[in-house]
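For this view, one protein chain was removed and the others were kept in their places.
Entry: chain A
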Amino acid sequence: MERLCLRQMLVNQSGVIKSVKAEGELGRRIRDMGLVPNTEVTIVGRAPLKDPVALRLRDFTLSLRNNEADFITVEVPGV
């Protein structure tokens, strides 16, 4: 197992959210959308300019910007 920031994940890579550090409005939006610890996420794509990123979790697809992904730490299976 390896911990890294959501921004560093590759397309098609999956992992489990370990912590969400965002506070305030951003934190609330992230949590309202279901990005809470122990949730499994998969990166499904990146926009043409590599930002924002599209994620799959809880049977739906979500997009967020890289600088927003920075607040989220994910645990991914080691290589």
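What we mean here is this: contacts are C-beta pairs under 8 Å (C-beta built on N, C-alpha and C of every residue); 3 or more make two chains touch, one makes a residue touch a chain; residues count from 1.
Going forward, contacts and distances are computed from a predicted model.
Leaving aside the chains you can see, what is the UniProt protein name of the one that's missing? Options: "Ferrous iron transport protein B", "ABC transporter permease", "histidine kinase" or "Protein FixB".
Not shown, but named in UniProt as "Ferrous iron transport protein B".
So which of A:6, A:20 or A:74 would be touching the chain we can't see?
A:20
Under the stated touch rule, tell me which residues of chain A contact the chain that is not displayed.
19-20, 23, 25-39, 44-45, 47-52, 54, 56-65, 68
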